[in-house]
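Missing here is one protein chain; the remaining ones are kept as they sit in the complex.
So, chain A:
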Amino acid sequence: MFFFPQNPNVTHNSNLYKRPFVESFEETPLLVAVLTYMGYGILTIFGYLRDFLRHWNIEKCHVARDREQQKDFVPLYQDFENFYTRNLYMRIRDNWNRPVCGVPGAKMDLAERVSYDYNWTFKHTGKVVKDVINMGSYNYLGFAENVGACADAAVDVTKKYGSGVGSTRCEIGNLDIHEELEQLIARFLGVESSMAFGMGFATNSMNIPALTGKGCLILSDELNHASLVLGARLSGSTIRVFKHNNMQSLEKLLRDAIVHGQPRTHRPWKKILIVVEGIYSMEGSIVRLPEVIALKKRYKAYLYLDEAHSIGALGPHGGGVVDYFGLDPNDVDIMMGTFTKSFGAAGGYIGGKKELIDYLRSHSHSALYATSMSPPVAQQIITSMKIIMGEDGSTLGRQQTQLSQNTTYFRKKLWDMGFIIYGNDDSPVVPLMLYMPAKIGAFGREMLKRNIGTVVVGFPATPIIESRARFCVSAAHTREMLDIALEAISEVGDVLQLKYSRRERPLPALGWMSEESLLQD
């Protein structure tokens, strides 16, 4: 018997795919991992030092603390994440929630702010940093605009309906524009019926509990979004987690579930719901949908697909992962997505069979208790969706082509430069690995110095050593903008020594060799 070494990047059921499915997660170099842990160790020691000083009131404490009268109670504000926020996040907080003053389109204006007390408080200087290239917004198709067809239509609709509705869908908040929107979504997705909600997060967290309950089993990907996790927990079902995008792991859980049934009683599960996302927003990976559907059919489970990032952004017609893989939308039982990303609006939808939608209309909390979607937002979605579908008379698929060209170009360039980037070759979400805690802060600051706005992410959104910067490519980016951004990234990559990749690549130009790169070779 021979055992062939298994390459995790190779698809095992390649006959299910119409096109190559290339996804890579290069291993963390050992030295980098060790240095990263060392960095966290040093920062943790200083964190304890600062906490000690705060405890004895040698230093002023700026964060929430238990009241003096309650100091013998079980502490209300203490856990590791709190320690982390206080002692690490606060030191580099200037990289996050920076006020944007204008449309966060391909370029944006940022309010300048300064801090005189090491990021505990910020002051606005009143100045504006103009024309920062935006590499962070989920504006995949470039519909975040304040001019153009979408914005005009939204203005007209505001003049007609106003901006608030003031009631829920099942009372008197059901406008004709909502019904029009839902019919359009159903047509766009190729499903029987659909329903729109005012918030994407609530669409997940309130509809999963409407679908499953006690005695049901939810199989959830380990990297699912917080809204899915919350929904699954609220439902009271048993939750089992499979490894990210790992079909062997999913199949094993499905088999076990069917063979053993519920714990103790061994009754069969009432239903089994597989919950996956289209594009994983931190990993840039695309779900192996053909295999998931094959498994779901074989084991007769239901499938809940969250297309928050993939709808509009993937597929030749912008129809999300289903379109990308050329599958039948009716194979997915519950198609969920949001309008916050590609459509430049707000809210979420659920699409599927008519019975499903009718059931949700009368059972989902966000249909019964949440005020319905604001009319200009609904109109923004309608107009942008029509543009994607080519119903406004413009060329079909223009944004999709632009986006996929930009994605390929951007990923290829970063790859050639020797960065470790994660994810699928076709995913517009591009995570670039930074690893060390200090580099999270340094990367964001250095990029902003070069007038490029990026998102940097660390623990708890990622595993502790896998801090990263995440770029979201948009159809609104021109080639020049991407080139400027790439040049800046390369420069910062040299200054911060981020070109960790040990893939075979052309020799770098001669220059001073850093100790680190010598050690890595």
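Throughout what follows, contacts are C-beta pairs under 8 Å (C-beta built on N, C-alpha and C of every residue); 3 or more make two chains touch, one makes a residue touch a chain; residues count from 1.
Keep in mind that, in the parts below, contacts and distances are computed from a predicted model.
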Name per UniProt, for the chain absent here [options: "Geranylgeranyl transferase type-2 subunit beta", "ATP-dependent RNA helicase DHX34", "Serine palmitoyltransferase small subunit B" or "Tubulin delta chain"]: "Serine palmitoyltransferase small subunit B"
Contact residue for the chain not shown (choose from A:Y48, A:Y77, A:W96 or A:Y118): A:Y118
From A:H309, A:K386 or A:K439, residue that would touch the chain that is not displayed: A:K439
Selected from A:F46, A:Y77 or A:Y369 as touching the chain missing from the view: A:F46
Option from A:R91, A:R169 or A:R411 whose C-beta touches the chain left out: A:R91
Absent-chain interface as seen on chain A, which is shown: 35, 38-40, 42-43, 46, 49, 88, 91-92, 118, 436-439, 441-442, 494-497, 511-512, 514-516
